[in-house]
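For this view, one protein chain was removed and the others were kept in their places.
Order of writing sets the labels: A, B and C. Residues in every chain begin at 1.
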Amino acid sequence: MAFAPDIAARLEEQAIELPSWAFGNSGTRFKVFGTPGTPRDPFEKIADAAQVNKYTALSPSVALHIPWDKVDDYAELRKHAEDHGVALGTINSNTFQDDDYKLGSLAHRDDRIRRKAIDHHLECIDIMDETGSRDLKIWLADGTNYAGQDDMRGRQDRMHESLQEIYARIGENQRLVLEYKIFEPAFYHMDVPDWGTSYAQVAALGDRATVCLDTGHHAPSTNIEFIVMQLLRLGKLGSFDFNSRNYADDDLIVGAADPFQLFRIINEVIIGGGYGKDGDTAFMLDQCHNIEDKIPGQIRSVLNVQEMTARALLVDREALEAAQIEGDVLKANGILMDAFYTDVRGDLAEWRESRGLPADPMAAFLASGYLAKIAEERVGGVQAGWGA
Amino acid sequence: MAFAPDIAARLEEQAIELPSWAFGNSGTRFKVFGTPGTPRDPFEKIADAAQVNKYTALSPSVALHIPWDKVDDYAELRKHAEDHGVALGTINSNTFQDDDYKLGSLAHRDDRIRRKAIDHHLECIDIMDETGSRDLKIWLADGTNYAGQDDMRGRQDRMHESLQEIYARIGENQRLVLEYKIFEPAFYHMDVPDWGTSYAQVAALGDRATVCLDTGHHAPSTNIEFIVMQLLRLGKLGSFDFNSRNYADDDLIVGAADPFQLFRIINEVIIGGGYGKDGDTAFMLDQCHNIEDKIPGQIRSVLNVQEMTARALLVDREALEAAQIEGDVLKANGILMDAFYTDVRGDLAEWRESRGLPADPMAAFLASGYLAKIAEERVGGVQAGWGA
Amino acid sequence: MAFAPDIAARLEEQAIELPSWAFGNSGTRFKVFGTPGTPRDPFEKIADAAQVNKYTALSPSVALHIPWDKVDDYAELRKHAEDHGVALGTINSNTFQDDDYKLGSLAHRDDRIRRKAIDHHLECIDIMDETGSRDLKIWLADGTNYAGQDDMRGRQDRMHESLQEIYARIGENQRLVLEYKIFEPAFYHMDVPDWGTSYAQVAALGDRATVCLDTGHHAPSTNIEFIVMQLLRLGKLGSFDFNSRNYADDDLIVGAADPFQLFRIINEVIIGGGYGKDGDTAFMLDQCHNIEDKIPGQIRSVLNVQEMTARALLVDREALEAAQIEGDVLKANGILMDAFYTDVRGDLAEWRESRGLPADPMAAFLASGYLAKIAEERVGGVQAGWGA
Partner (left out) sequence: MAFAPDIAARLEEQAIELPSWAFGNSGTRFKVFGTPGTPRDPFEKIADAAQVNKYTALSPSVALHIPWDKVDDYAELRKHAEDHGVALGTINSNTFQDDDYKLGSLAHRDDRIRRKAIDHHLECIDIMDETGSRDLKIWLADGTNYAGQDDMRGRQDRMHESLQEIYARIGENQRLVLEYKIFEPAFYHMDVPDWGTSYAQVAALGDRATVCLDTGHHAPSTNIEFIVMQLLRLGKLGSFDFNSRNYADDDLIVGAADPFQLFRIINEVIIGGGYGKDGDTAFMLDQCHNIEDKIPGQIRSVLNVQEMTARALLVDREALEAAQIEGDVLKANGILMDAFYTDVRGDLAEWRESRGLPADPMAAFLASGYLAKIAEERVGGVQAGWGA
């Protein structure tokens, strides 16, 4: 059995952007473990990211993080990426690691610090112009740890003003994407804690401002696919940061903690027109491979997304709607589950081979000797991490 | 020490609407325990509610629930209330107890059922015209229990259309208030699960449509006062359903589970201009006195709200802002905590006495013999509960 | 492809006890919806439960709930069950619906009420002697709604004494199984809120006292399979109450909310020797079919458990251990996921047919006309629910 042609074709539309920082070291506040072969600079990160695409054809672009991925010559970086078969993608700003940002950035009370944070974003847009990136993704660590520490309303208003100034600089073909997160690093309140706040803020900016949904940034028991549906309905689901979690923002491999949830999320993306050529929703990974190998971890991740996409594409929409119209709860649920329970791995292997890709990308990559090679070659220097 | 005159005056602005159903029996799915003296009809519920106001002067109105509080003659009910010193307040609709609503009401796929649910709301507005109520509060039990059971997007769109039709009938001086709830009675998705959805829905209706925030309807660890701030900032915080919770929608006495949270919530209401004569935010209770006496439970509740309001009014706003500007985290937090830790109970007793009220409303009510009287008088008939 | 003989054989060891109350009506505190054909007495409940076994051969016994399933003649009920091809199983006590138990039962301060609650359990053991049941399952609704309402320590001690007296009456071949639950119906504290408390209580009783793990009774983000492992390690996992949840004790169809979690749980049961002939852990369902058909809901449930059992039996234990010894995180996880992602439905259909069962039990039951028949026949009388 192989995929029907329409499903095979739709699978070709899949593109999952990789984060450059996934190839550097990451960890918890307790410890960051290093690994031999970890990239020392953006060029090496992109080389590693390109491996994922080489074996899967699923990840044609790489997101950068400024300043971690700052280089003197972005044209050179862009060419380096293209030489490796990938494009430069979303630019992520960073206003959480400078000492000035201890109490906030775009929402800070101090004009000087707010100015600095705005300027950082303007610089990011300059970089986007050079890298050819479409999206400026803003995740703000802004918030407070203690009640009374600051006035939440004033912070919200200042953040709005800062975003307006940044948005004014966004190009015609560019987008501002605002991420939300319930907590961490702030532990009393975050200035953009939920989709409602992100939505209210970007709606006040304009059409080219949208929301980024990170699957790990919600309160326990939140129905994430509902938010996917709602943001697509409101025309504001700009992008995903995929990962998975059991507890907080665990940043595990997407699909690892709850594959059925990933299936439901992608199912709503497809229903809502956000998938593939239909839609404007960018699929990205945002994960931390604290203890597992990074490149294989990313390969596993894009394959998980692909497998759940294939399953979601298999849902018998007509039968499902008929059962829903009937009000037959068990039948409707059963039709959805039939797709989820279908083992698509064999079909995907076949699909890959017919496109000149290895049937088993993970095995092919591990057999390639790349990990041994970088472990040997990348000696000396400072391994990249969340500081660079 | 007594309250400064401005604080004493602001305390007089406080009005907390009581729910008629708090005086009937309530419980869990496991058991509803009855109590001697429980009202048998809306008239007796209002008589009980009036007792709370008599001893506290804090609860000048009573919310009704249709059909539980349906009567033949609302003018008579209104007069009965006025004779007892209270007004009729918010009208709450109910589309969760008719067999037709098993799979939804305003979001149902079936035109007939949706029509019926819309008509029920139109009838509620008719009743509002008779009772002189300002607010139609809509809490929808609509949702699904299983993934795939229905199309969430279609439900959202149908709900929007239904609300539009209801909103069109809302009078010039009336408001539609849409409540949200994360779960229960639906356990996979609710059609209005979060403030973002309620906000998006009412924003699409118009100025007289706002959000109701029930303090028990959030995911664990949600910062509720942030939502209060945000909705006030967006001009959409129509009303509160106060209660408290440790786990889910426990519907405990407001302030019982976390008094500091109640303080923070009221503090944000004051900051955001939602309190008293300043604002349009209605304070209501929505609680279940499953095991404690109902009238004393309501007295305890309004006193809790009053005590936390008094504390929040005591916050030294100037000093707080100065500390916030300084970025002195501990000082700013300390100033807020100073107000919270102030024992206002003596001052409130004095405040009450100066207004002809008993210093200790709870003790005065218990000494009044009212509970024994209703237990003796209200014999026979069916005790009111969530079915009537 | 068909199951290897050892796996096919192990699947035959599976037995999942059904709760009689799953065939009666259930709902939320907001509404209990009825269905045509709902049983009116324990005899009809057992007849319905027998249908599940008829089509699946997975549910050879039915748990009773006292007093809901009280009959004059248990020998007759037992014969009725046997005539329908099933046995009577666990006896569940109920100390949460009598008015006396408003503030507790086995932990109550009042000697009279505690005595009554103990006596109820002794009566349950008498019934067990007649029904031939092995297990007395005790789920206590005991707890408080407000801090200070009672002394938690005293309640714990009194509960211990009550349990001791009940345990003393447990027969040589019988067991006392103590269930825990984090909340509901009590909302401040439950007297047996977690596995630690249940374990400490039953460890103090003796060898024939064990713990019942209801999969819906934990705090959000609890790793349930860890508890399964630990209780098996401690020799105290008496039984499961299977169901699933997204929020609280939602009592949805087992496996519906998170099939991967169900797989992990069963995987730990197998690892820990609790499965089938190896072990003493009873598999039971405890669910509420609020909106879906009850008998098909139970069929779906036992099939879900069977499908996840089959997947868990497929785990390549040797390869898994080798990868674990290597410390290869991705490989080890991948081996587990390989089993989970295997579609066992075809093999199970074959397995069933080879045993004279319908390949698709759900379809076969729905085609049987049984639902129409009971809807027609069971007219008049009072539909069974949580009150009877």
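The rule is simple: a residue touches a chain if its C-beta (ideal position, glycine included) is under 8 Å from a C-beta of that chain, and two chains touch if they have at least 3 such contacts.
Just so it is clear, the structure is predicted and the values come from calculations on it, not from any experiment.
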{"item": "Omitted chain's touching partners, listed by label", "value": "A, B, C"}
{"item": "Hidden partner chain, touching residue among C:7, C:122, C:152 or C:314", "value": "C:152"}
{"item": "Which residue of A:68, A:188 or A:240 touches the chain not shown here", "value": "A:188"}
{"item": "Residues from chain C at the interface with the omitted partner, ascending", "value": "103, 109-110, 144-153, 156-157, 182-183, 188-189, 193-197, 199-200, 218-223, 225-227, 229-230, 232-234, 260, 264, 268, 271-272, 320-321, 324-325, 327, 329-330, 332-337"}
{"item": "Residues belonging to chain A that touch the chain removed from view", "value": "26-31, 33-34, 96-97, 99, 102-103, 141, 145-147, 182-185, 187-188, 220, 245-248, 250, 252-253, 256-257, 290-292, 386"}
{"item": "Residue numbers in chain B that touch the chain omitted from display", "value": "220-221, 223, 246-247, 256, 258-261, 291-293, 296-297, 300, 307, 329-330, 333-334, 340-343, 345, 362"}
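One rule holds in what follows: only the chains that are shown with their structure count from here on.
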{"item": "For chain A paired with chain C, centre-to-centre distance based on mean C-alpha positions, whole Å", "value": "40"}
{"item": "Whole-Å gap separating chain B and chain C, where each centre is the average of the chain's CA atoms", "value": "38"}
{"item": "Contacts with two or more other chains, residues of chain A listed in rising order", "value": "220-221, 223, 260, 329-330, 333-334"}
